[in-house]
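Following: one structure in structure tokens, then a few remarks.
Removed from the display is one protein chain of the complex; every other protein chain stays in position.
Order as written gives the chain letters A and B; numbering starts at 1 within each chain.
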Amino acid sequence: MQRLITKQDLVNKLTELLKDFEVVGPKELSNKGIFYQVIEDAKELYLGQDFAIEPIKKFFLEPSSWILRHAKDDVSLESFPQSDKKRIVIGARPCEAKGLALLDKLFDSEYKDDFYINNRKRTIVVGLACAKPDMSCFCTSMQGSPAETSGMDALIFESGDGFIIELVTDKAKHILGSIGEDIKEDQKLNKDKMKALVKKVIKTPESLDKVFESDYWDEVSRPCISCGVCTFLCPTCHCFDLVDEEKKRMRCYDGCSFPDFTLEASGVNPRPTKKERYRQRVFHKFDYFKKNFGENLCVGCGRCIRHCPVKIDIADIVDKAPI
Amino acid sequence: MKNIYLPHIAEIVDVKQETSDIKTFTLRFKDKAVGKAFTYKPGQFVEFSIFGEGESPFCISNSPTRDSIECSVKKMGKVTQVLHEMDIGDEVGIRGPYGNGFPLDELKGKNLLFVAGGIGLAPLRSLINYCFDNRKDYKTITIVNGARTSKDLVYKDEYKTWEKAKDAHLHLTVDCQEDNWTCMVGVVPKILEEIKPTCKDSIAIVCGPPIMIKFTLPVLMRLGFCPESILTTLEMKMKCGLGKCGRCNIGNLYICKDGPVFSYAQLNGMNYDH
Partner (left out) sequence: MIDQIKTKAKELLKTKKVDIVIGYKKASDRIGAIPAFIDKEGDIDKLIWDGYCVYNLSNYLKDFPGKKIGIVTKGCDAKSMTVLLQENQLKREDIFIIGIECSGIVDEKRKGGDIAYDERCKGCKPATPPIYDVLIKEEEKKQAPRLEQDPYESVRKLETKSIEEKFKFWQDEFSRCIRCYACRQICPLCYCPRCVAEQTQPAWFSKAVSVEGNFSWNVNRAMHLAGRCIDCGECERACPAGIPLRDINKKIEKDVKELFSYEAGVDTEQKPLFSSFDKNDPEDFIK
């Protein structure tokens, strides 16, 4: 279901929703870039085409969050209370929303992680289609597109002075179905055409098994400085640590690029050098996750390429892997 | 909301010093209902919480056929150091059990060869006692247990029972000859070559330090064991125990969730870092 809405329609609707919902969207901070933040006034929203530095993931799997504490009796332990406030995320990109769909596969299966699930359940995700993918974007190689709706409840497209909104889920139809006007057939967007906007195209092998032992990983990981930029800014990287601080237990981001990630108390580290660590990142994304869940754990958002302090390009590395 | 990371409180009801740096803790859940609902298989593990310090995974070292829950802990890092200072009456957090455990059905009707080194006996002890408690389900039970010195041997009290059991053989060994030592001398793989246990209708279950496993596997192969009939239980740094936190994988499998028990055949077909 697609509808035509004006910018004012959107601002008015969000202003109305602000009464009952927490609204999260992109804000432009001068000289710093775009950041997803809680919005207090619909006018603060940035709905331009520049990408946020961090993905929307941080509102579902927080960089750090308390999960346990001592109960009042000081003996038993209890969960940290979680917010059940309804929330609307606006302006997340199709790649980031697809990242959520991939995280769902992990956190909403087998041992279900209710912290993540609660954040998903209380949130409506309204995406913004990409009109200007940049040279790091490669979503179409990851079964995505600038107008993909996976992981979303609704998607808006820039169209002239206003937007076209596509309502995907009933949740979105219920809350946003009343704004704007019906769209005429000839105004409907050709979503397939948008795929051509993405210029970076790579091939991903079905399995990387054969190149595990290759010196290639040594070579491509050499520039890596073992920081956490790629993992923390990745919409799908989900590795975490559990840390106790002052009678509380916290879950916080961790990543395979850090030597400490797998360093055992005995001093043994099964991934002692950048080679093993970088290979783990590539294999987790383009081999292991695919074996376990049928898809690459990558959405082609390009963040790890765009923000890598030394310009390591994972897409190029996978594309050129000596299979 | 169900919190999969929430431990239950358990009380330490007994502490036994096994070696200079290994203690066995016996635990009882504070909440009786939790204790009743807690069932496990040999080879499974639990996450121990020392609240304020953190969590560490330990295998349950006694058999589910016995009453209590026991875990043997080697003093290593932050959590284990604090744990070693704890005593009867102190409380810890426990969540689990996690992992696949040993494939009990596959072991039925077989000769079992247990090969352990140092604290590697802990997960095997759970299975060994399970087998003795269900004696009719298994054929000959052979246990090869080694340690650097006799002081490093764990569960010494139980050796007599194992030795005396029908159709059971216990081979104890230390790396170098010591005064008053009457059992075997030499590293575990060497002892295996000496005693030549039968591979016919047999399954070998191996656990110990990586170096022991490395040299034991080829010996077992030479003795005629096929990779499918060699089981081992692996260890790696773990945090969540649930296959979510992402650190304990070998290939696409997580030791915490898909292991810790793997067959040598399984490991052979996988790419792993160490």
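As a working rule, a residue touches a chain if its C-beta (ideal position, glycine included) is under 8 Å from a C-beta of that chain, and two chains touch if they have at least 3 such contacts.
Just so you know, these numbers come straight off a predicted model, no measurement behind them.
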Which candidate, A:Q8, A:S64 or A:S109, sits in contact with the chain we can't see?
A:S64
From the list B:K2, B:K78, B:K196 or B:K214, pick the residue that touches the absent chain.
B:K78
Residue by residue, what part of chain A touches the chain that was omitted?
29, 31-33, 35, 53-54, 63-64, 135-136, 219, 222-223, 225-229, 231-233, 241, 243, 245, 250, 252-253, 258, 260, 274, 305, 307, 309-313, 315-316
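Note that only the chains that are shown with their structure count from here on.
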Would you kindly tell me how far, in whole Å, the mean C-alpha position of chain B lies from that of chain A?
39
Where on chain A does chain B make contact in their complex?
67-68, 70, 75-79, 82, 106-107, 110-115, 118, 209, 212-213, 238-244, 246-247, 249, 251, 254, 256, 261-266, 268, 270-271, 276, 280, 283-284, 287-289, 291-292
Listed in rising order, chain B residues that touch chain A in their complex are 1-7, 9, 30, 49, 51-56, 76-78, 80, 91, 93, 210, 236-237, 239-240, 242-249, 251-252, 257, 271-274
